[in-house]
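Pasting a structure here, questions to come.
For this view, one protein chain was removed and the others were kept in their places.
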Amino acid sequence: MEIEIATIGGYEEVGRQMTAVRAGDDVVIFDMGLNLSKVLIHDNVETERMHSLDLIDMGAIPDDRVMSDIEGDVQAIVPTHGHLDHIGAISKLAHRYNAPIVATPFTIELVKQQIQSEEKFGVNNDLVKMEAGETIDIGDSGNVQLEFVNVTHSIIDAINPVVHTPEGAIVYGLDKRMDHTPVLGDPIDMKRFREIGREGAGVLAYIEDCTNAGKKGRTPSESVARRHLQDVMTSVEDYDGGIVATTFSSHIARVKSLVEFAQDIGRQPVLLGRSMEKYSGTAERLGFVDLPSDLGMYGHRKSVDRTFKRIMNEGKGDYLPIVTGHQGEPRAMLTRMGRGETPYELDEGDKVIFSARVIPEPTNEGQRYQSETLLRMQGARIYDDIHVSGHLNSEGHYTMLKALQPKHLIPAHQDMKGFAPYADLAAHEGYDLGRDLHVSNNGNIITLVDE
Amino acid sequence: MEIEIATIGGYEEVGRQMTAVRAGDDVVIFDMGLNLSKVLIHDNVETERMHSLDLIDMGAIPDDRVMSDIEGDVQAIVPTHGHLDHIGAISKLAHRYNAPIVATPFTIELVKQQIQSEEKFGVNNDLVKMEAGETIDIGDSGNVQLEFVNVTHSIIDAINPVVHTPEGAIVYGLDKRMDHTPVLGDPIDMKRFREIGREGAGVLAYIEDCTNAGKKGRTPSESVARRHLQDVMTSVEDYDGGIVATTFSSHIARVKSLVEFAQDIGRQPVLLGRSMEKYSGTAERLGFVDLPSDLGMYGHRKSVDRTFKRIMNEGKGDYLPIVTGHQGEPRAMLTRMGRGETPYELDEGDKVIFSARVIPEPTNEGQRYQSETLLRMQGARIYDDIHVSGHLNSEGHYTMLKALQPKHLIPAHQDMKGFAPYADLAAHEGYDLGRDLHVSNNGNIITLVDE
Amino acid sequence: MEIEIATIGGYEEVGRQMTAVRAGDDVVIFDMGLNLSKVLIHDNVETERMHSLDLIDMGAIPDDRVMSDIEGDVQAIVPTHGHLDHIGAISKLAHRYNAPIVATPFTIELVKQQIQSEEKFGVNNDLVKMEAGETIDIGDSGNVQLEFVNVTHSIIDAINPVVHTPEGAIVYGLDKRMDHTPVLGDPIDMKRFREIGREGAGVLAYIEDCTNAGKKGRTPSESVARRHLQDVMTSVEDYDGGIVATTFSSHIARVKSLVEFAQDIGRQPVLLGRSMEKYSGTAERLGFVDLPSDLGMYGHRKSVDRTFKRIMNEGKGDYLPIVTGHQGEPRAMLTRMGRGETPYELDEGDKVIFSARVIPEPTNEGQRYQSETLLRMQGARIYDDIHVSGHLNSEGHYTMLKALQPKHLIPAHQDMKGFAPYADLAAHEGYDLGRDLHVSNNGNIITLVDE
Partner (left out) sequence: MEIEIATIGGYEEVGRQMTAVRAGDDVVIFDMGLNLSKVLIHDNVETERMHSLDLIDMGAIPDDRVMSDIEGDVQAIVPTHGHLDHIGAISKLAHRYNAPIVATPFTIELVKQQIQSEEKFGVNNDLVKMEAGETIDIGDSGNVQLEFVNVTHSIIDAINPVVHTPEGAIVYGLDKRMDHTPVLGDPIDMKRFREIGREGAGVLAYIEDCTNAGKKGRTPSESVARRHLQDVMTSVEDYDGGIVATTFSSHIARVKSLVEFAQDIGRQPVLLGRSMEKYSGTAERLGFVDLPSDLGMYGHRKSVDRTFKRIMNEGKGDYLPIVTGHQGEPRAMLTRMGRGETPYELDEGDKVIFSARVIPEPTNEGQRYQSETLLRMQGARIYDDIHVSGHLNSEGHYTMLKALQPKHLIPAHQDMKGFAPYADLAAHEGYDLGRDLHVSNNGNIITLVDE
């Protein structure tokens, strides 16, 4: 059976991920993501109203024209988890393919919301829910299956999809951390990965998330971040002024920890900001997380400001607002608070807890710095970097290679500079550039089996 | 009562700490430390045989000549804890003063060992043990007392000494972290600090450890480092090759964690290297830590190498050597292992765990890099930065100011550049440079009460 | 004669410089500057319409309330050169003092323009021109004189003012580089500084610009930057597409070099952007620089856009636009070009030459990065860092100390962190913190002679 892999997007950047696997006549697409930084560098771009071709020209969404060189039928579009760099282009590209979108329940829900906010294209692909651990047939050959393996990442309900073929399995390894104590959800299913590495024809190809391949050691478990956060929150237990926290809105496990520690120190948590409401609301509605029944979540500016007014009236010391804005995004809630645009007034000594890391890109660093500076000018004191990454460091990569023993390796989720440390690491394990280690650009097709 | 403070050493560097407080006719000296980097920059300097004056010229030990301008009798020399930058000059300077050395039991034991290894001077000062929480009289006036307040640092049995005078208390705040869950020993005694801030004449002066004054937020508890370390150690549980760990030898709590997690993953821990044996042996003998009765500790090169041979024979997979060398020190055990000078042979995939942070100084960074590179060339994989600092970040400083409400502030344990963020921080709390905030150099005398 | 120095602004930051010297009954004020970054961090602040007190609260202009503690009459307000951090608060503060503004001709002209654009206050102080090398009497005592010594900086007509008193000279050393081959204007007058150091009572106090005190060696001459720029410009001589250059608008010597090299490579230079027109136009009108008589300078957006259209019609290859925007300022010309908001269209391979260095502050770095990224996305290739600083590195400081041999030193134009390397350097020359080296904050008064 012929096996080809098209490296469509996210092979020259982090963002706009898209990869297609052809096994005989059947094609599966993994991810259709958005490179948000290519949108934000322009002022006042509204992607909702833009055409795919313009977004492709901007480098914002994958250039999927290479798909016309792939002979076969797309049978499924499989986003691996709900982050924008994996689902953000679905509303712009999915309607071109006559295939269902297959994903875990939480991811499907986020895809649905995204499609609803799209204004340019009508996206009518079927939305099919599939749980981690399940396997379905792909196409009619009876020879190709799609399996979801549970992984741990900075969002819930993340999986690594596997395409089983007579030539071996193709494992799509984006994005994950190797977490055995993940605070929310099940630990990563290493047992299954080890089985896949040993059963049948083994693993033909492994497409790997190289984000942190150059970092030493092991990405700590979410439970380490939780312990760190607890230490910080407990230390401000006696403070009776304002405390505000911010984190990635989609990071439900972290939001859960913030909510719990807020209660531990006698404060009522409240989630503020549009994406805070969206992600946590969705997670709770779908039963992924058990949040206090009276937990307030407000997204619209008016209801947020009303909540801030109530907090100011009842006393800042009784509340912990958990807000958007951990990267200093100009329109996020914390940035507005720094600019004094909300009813919440900061006083000398108030605490602002960033349970996040600054994404190291100069525009971003500048905005974050500006936001922090404005907060400080009002007297706020900053706690930052209370976080762990969602991506594997080098030791995780070694462990995956040992578990899967893949014949071919395809580094992804970086540019060539970012692939370099992964190539080094793979060379230690006997892989050779150009032979079984395929450093690819966007828009290329790698032929693995040619008969 | 006249009150003067002489800022003798450690006011233009981190290292060679020494401060004297005169209250009327009575003088107490805090710390007599060594600036090790000023020794190591020269090749083949052996401090044991050197004269004080040469070491002063090198900038290695405090220049205590300013003591001749202090009118009064030295009644006690008080090292606050057992790190070299606080006790390392005692063997060179203490014999000049007719006064006992008063310290906690663990510190006294380390001072004793240091005096014994001194070859140039005979040091015969009395060694007096005093526990955290105790108070003694100083001099005969009946008006001056010395109290030890328990603090948490990266070594056990650390205290902050307080000199009580009719004019108020002088609190010597070097070195500490605000740890409420310190793994070993009692939490920091914030209750007592708050009392001191409110009783009698309050706090006249606070001498503060500015090491991390420029860092945001809160220094995490040792228990956060422990949780991180546990995550790493558990993740290599299934590895059956060599695993080696290194940390600060004097950091008994960390050594304890390493020992316990080694056992948790089915390995026999063994402490190797001269200072590993010295500090852990001392701590155990004095009952500060409960280590397994069969825990091997070896300092002499021969017995270390014998142990390594035994490990190689019995199987690396059964042991966790905990060794010196976390900074790549040229003569330390891990560095020797990297150079292939010990019987312990590293194989591809073996793990080396640095439960320490690189001290950011170029010579040091170069050595550490060289050591890591040599370890990697033998196939080792590095886990690093599994650590928390022993010094207060900015939020700890704010908390101390609120607890003590001192009339005067004297930043210490840095140079002027390092004092700058502390001065900023103090300005937020109303202190003013030149009025009640005293930025001082080595060798100055600050007169606080002049009558 | 009593001598006091009030360190009013620019002693906790770079920006909003202001210092007052009292000699007996007479007071001279040096500089009244603006801290632009404190304005720009807020969106949509228009300083022209703001009241002084609000600007003081923002940290944007000096808090001159300490002047009420200075007993004496202000006889002159002396801005040392035309940069905003030295003259930018004149329109907000000068009207409070019944004294003329005394400065060199180019500086006076810039002050005049600033006063004219002020909308809140009427500033009616006399504007008095005085050349470098001249001396005038201050007050009626006959004992106090003001002298201007020629220095070299990144703007023309810069001086260091000296107040001569019976107690010795007070030299105000902000801002300068030690340039013996300055491209435009006379070399720094070191001969006069050496004389001042040796005549009469010598130098009582020297207030020094510490901006670069922590940098090793010597700030290169402007002629080194000119040679570097020539190398770059010559290398693109054969390119027939668009070349654009940017630099500090007020840096007339650099603009002159750009203009000359443009002609050398057969391109017509044209200055675009409001401050480009303002500074170069003023310098030419006053005869400070000899620019080609047909050199176009356009400030208003319409005339700039018309010029761009003409360039596009006639061929980009015939022109060198010299534009504002070297720091990526959001509203500057180059930033607009990057955003595609001007008629000038960039093509793949076009060159953009930054004859400037990025000011190292995160907001700024973010904006510059964004501007560069947008330029690159259109195909531009960037040449940057073709620049030398306008401030003394450490060796220049040593030379000044040797020339002046001042009794007292007052570091300025930095915060305490920035003073630290200067204090180190001064300690090498025998000065001692708290004795003759005065590290001061904004709002303090230092009494040098008290009788």
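Lettered A, B and C in written order, each chain numbered from 1.
Everything below uses one rule, namely that a contact is a pair of C-beta atoms (placed from the backbone, for glycine too) under 8 Å apart; a residue touches a chain by one contact, two chains touch by 3 or more.
The model shown is predicted, which means the values in this text are computed figures rather than measured ones.
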Chains on display which the left-out chain touches in the complete complex: A, B, C
Listed residues C:224, C:289 or C:312, member touching the removed chain: C:224
Residue, one of B:98, B:124 or B:373, that touches the chain absent here: B:373
Per the touch definition above, residue among B:25, B:118, B:345 or B:365 touching the missing chain: B:365
Positions on chain C where the hidden chain makes contact: 178, 180-181, 216-218, 220-221, 223-224, 227-228, 231-232, 234-235, 348-349, 381-385, 394-395, 398, 428
Touching residues on chain A - with respect to the absent chain: 415-417, 419-421, 423-424, 427, 432-434, 439-441, 444
For chain B, residues in touch with the removed chain: 41-43, 339, 361-370, 373-374, 377
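The rule is short, and it goes like this: only the chains that are shown with their structure count from here on.
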Inter-centroid spacing, chain B versus chain A (mean Cα positions, whole Å): 42
Interchain centroid distance [CA atoms averaged], chain A/chain C, Å: 47
Where chain B touches two or more other chains at once, by residue number: none
